[in-house]
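Quick one: the structure is below, and I'll ask about it shortly.
Every protein chain of the complex appears in place save one, which is left out.
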Amino acid sequence: MAEHTQEAAGGGADFDLSQFYEIFFEEAGENLDQMEQMLVGLDLSQADDEALNGIFRCAHSIKGGAATFGFRDVTELTHHMESLLDKLRRHEITPVPQMVDVLLESADASRSLLARHQNGGQGEVPPTAGLVQRIAELAAGNVPAAVAPAPVAAPAPAPAPAPVVAAAPPAEPLPPGVRRLTIHIGPLPQPELADALQDLFRDIPGLGTMTPLESAQTDRRSYDVTTSSSNEDLLDLFVFHVAKELVDIREEAAAPAEDPLAAEEARAAALDQAAAQGRPATPPVAESESYGFFHEPAALAPAAAAPARAAAPAPAAAAGAASQSSLEATSIRVAVSKVDQIINLVGELVITQAMLAQNSRALEPALHQQLFAGLADLDRNTRDLQESVMSIRMIPMSFVFNRFPRMLRDLANKLGKKVDFVTQGEATELDKGLVEKITDPLTHLVRNSCDHGIEMPADRLAAGKPEHGTITLAASHQGGSIVIEVRDDGKGLSREKILSKARERGLNVSDSMPDSEVWQLIFAPGFSTAEVVTDVSGRGVGMDVVKRNIAALGGTVDIDSDFGRGMKVSVRLPLTLAIMDGMSVRVGDEVYILPLSAVVESFQVQDDAVSTVAQGAQLVKVRDEFMPVIELERLFQVPPSVDNGGSGIMVVVESEGSRAALLVSELLGQHQVVVKNLESNYRKVANVSGATILGDGKVALILDIGALVRRTRH
Amino acid sequence: MHSILAVDDSPSMRKMVSFTLTGAGYNVVEAVDGQDAYEKAQTQAIDLVLADQNMPRLDGLGLTRKLRENPKFKTVPILILTTESSDQMKQAGRSAGATGWLVKPFDPVRLIEVIQKVIR
Partner (left out) sequence: MAAVLEQSDGANATVAGEYLTFRLGQEEYGIDILKVQEIRGYEQPTRIAHAPSFLKGVVNLRGTIVPIVDMRLKFNCAQAEYNSFTVVIILHLRARIVGIVVDSVSDVLQLQADQIRPAPEVETSVDANCIVGLGALSERMLILLDIERLMSGVDMGLVAA
């Protein structure tokens, strides 16, 4: 770990702070996420104090941790971010979009810096000097492209230095590479601002020391500094607080610079030596005290009267943060594999419990009352346990939605469009495994809406629409599925364009095709009607991949469009449940399972209600509706049953808005089934979505209602 | 064995402090903010409170004041962890009733030194 030059703060040889790094990385990541969210949601016209304080606290927290664990580059960058945010929350400067931009970019850079540390320091160091510069300018009130008073550009003629230098403190031998400097700062309207520089030396481990010196002039400050950093680095660091041309660095005796590693070691040795001799070691804290007690008379530092500032942040801080901390206090992190293991075990428990129930059916209830009472309890407990366990893996859609505000903001900016983003149903839950897989396709759909759907502001106004377009992301549960819609009020799809493009590509289309089928054409590989291919989307590789990804999850995609008004893409996914409610039916002598959520109703077959149409297909009339009949015996080539009695039962099922009637021999019952995968050891079987183990230990196939219904629609 | 109530909303800081103090032979009770700390103090015997200043819900000084209002906690030593050691902070700490303060970021060794000055 040569990369981690963790000087100072974590210095003690007994303490290996690296074991806390992972926690810190995760925590910093969450803080960055929260900061980003709050920044994007900030209303600049009436900036919310709570929000500003919250954003400040995120930066402050990251800085504190980075300083403690020795990630100097992160400490420096977040220090600057924190300073800007501090000014904002104290209302010393007004928030403008450029500040949000640079803070967002700085958050990104922080992420990269942290990621680099997490990977052991490989790769290039992301540049931060430009960000620091911009932050400094904005903090000074210089908003680019605004009417700027004297810009902080070319250095002004060197200020006449105040050569008042008090006697320097007795020089202690300097480790190699460390220089002693005298730094004069001024003239300053508010010289106390320079005192903030001392914070830098205190916060950033290994930077050096900075001790104030007596200065004859009230508008200047002087300091005795020891550091191994170059003058340029120091000026970059100071730039936030004081302009470069106001800083005069004078060098005193410098020790010959040796290689950095030796310098580090020498410095550490000096520290140990100082500690061993009971002398106060000079680094890391520049202040005279790094701790203190109120019982003893505290030595008051001769500081200038600090300008009256607002009181410390009120204890009654953001309620939003409160709910997060209380959430944090009552939750623990668990590896996903552990949760999966629990789910498997609960699944086995359900099967065992079903077997017990099955095998006890032969017994006389009256003789075995306690046994039956116990089994009833077991049934209930198992059901409750299973529900609890399944809910562990379910997380709200907000986890998926969260990335979109920032992404859309950047995208809309880039394209010059104005887009509002609305979400509905953030609390809708879905299985964690699905979340990861649905994010890419959804991202593509949202980017599509922004790029191809929403028009340029001028075009929208010309069309009588509001300048701001709206993209809505909505999630809901319908039946046994989760439905996610991406809606926009853009220009929608052009039927003519799509048809002509399809013809160009040699696809077989006709002018009389219904809209729904025309829209499905855009899922064909390589299909894109965009005139100009942007680098965002429109390469034509998108929609077919989206459809394929969703199909791989067992879902479907549908499109609805109103030319000139907008478009809606509906993604429907089965809720992956390892345990589901099933209805078992007998077909011939075989048992099959139907997902209960897809079953609408069932009834005895009346011969006169069934009619045969062309090609032998059958329809059945249910009240006022005709629906296709699926004879499972025929479809699954079930050998004819010994007992050939009865005309059978019709079970009406529904999927994706369409219905069909399954013809079965008998209804056997409803119960919970554990869904087992057929593909692990075998392969995908048509019209079958999985298998389960019945109470008698036998395997039964679970029917894929979606596939069955789709068959009838051709 | 002495018990220390360690309060900080940053998990990594909390863990580090907890690890440091447990290694030095103390029993550590963790809290995520001032409110959480106050509740925990009611039910557990605490010999020293080590609290970060900057926390949501109830910050370090707020916790100090609240504890001091309760006769039960009139004399328990309270150390505030702060990123600034300005006069103003010291003033506020003193009037809130804190016993002392420690500047962040700190060396774990120093933390133990300071605590040992308070709990003998």
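Read from first to last, the chains carry the letters A and B; within each, the first residue is number 1.
Just so it is clear, a contact is a pair of C-beta atoms (placed from the backbone, for glycine too) under 8 Å apart; a residue touches a chain by one contact, two chains touch by 3 or more.
Just so you know, these numbers come straight off a predicted model, no measurement behind them.
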Touch list for the missing chain, restricted to displayed chains, reads A
Out of A:Phe399, A:Phe523 or A:Phe636, which is the one that touches the chain we can't see?
A:Phe636
Return the single residue from A:Arg495, A:Lys621 or A:Lys676 that touches the missing chain.
A:Lys676
Out of A:Val132, A:Ile522 or A:Ile693, the sole contact with the unshown chain comes from A:Ile693
Touch list for chain A against the chain that is not drawn
347-348, 351, 590, 635-638, 676-678, 680-686, 688, 691, 693, 697-701
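The criterion applied here is as follows: only the chains that are shown with their structure count from here on.
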Can you compute the centre-to-centre distance for chain A and chain B, using the mean CA position of each chain? Integer Å is fine.
33
With touch defined as at the start, can you tell me which chain A residues reach chain B in the complex?
8-12, 14-15, 17, 19-20, 23-24, 26-27, 57, 60-61, 64-65, 67-69, 199, 202-203, 205, 284-285, 287, 289-295, 298, 300-301, 303, 306, 309, 312-313, 315-318, 321-322, 324-326, 328-329
Under the definition above, what is the set of chain B residues touching chain A in their complex?
9-13, 15-16, 19-20, 32-36, 54-59, 61-62, 83-88, 90, 92-94, 98-110, 114, 117
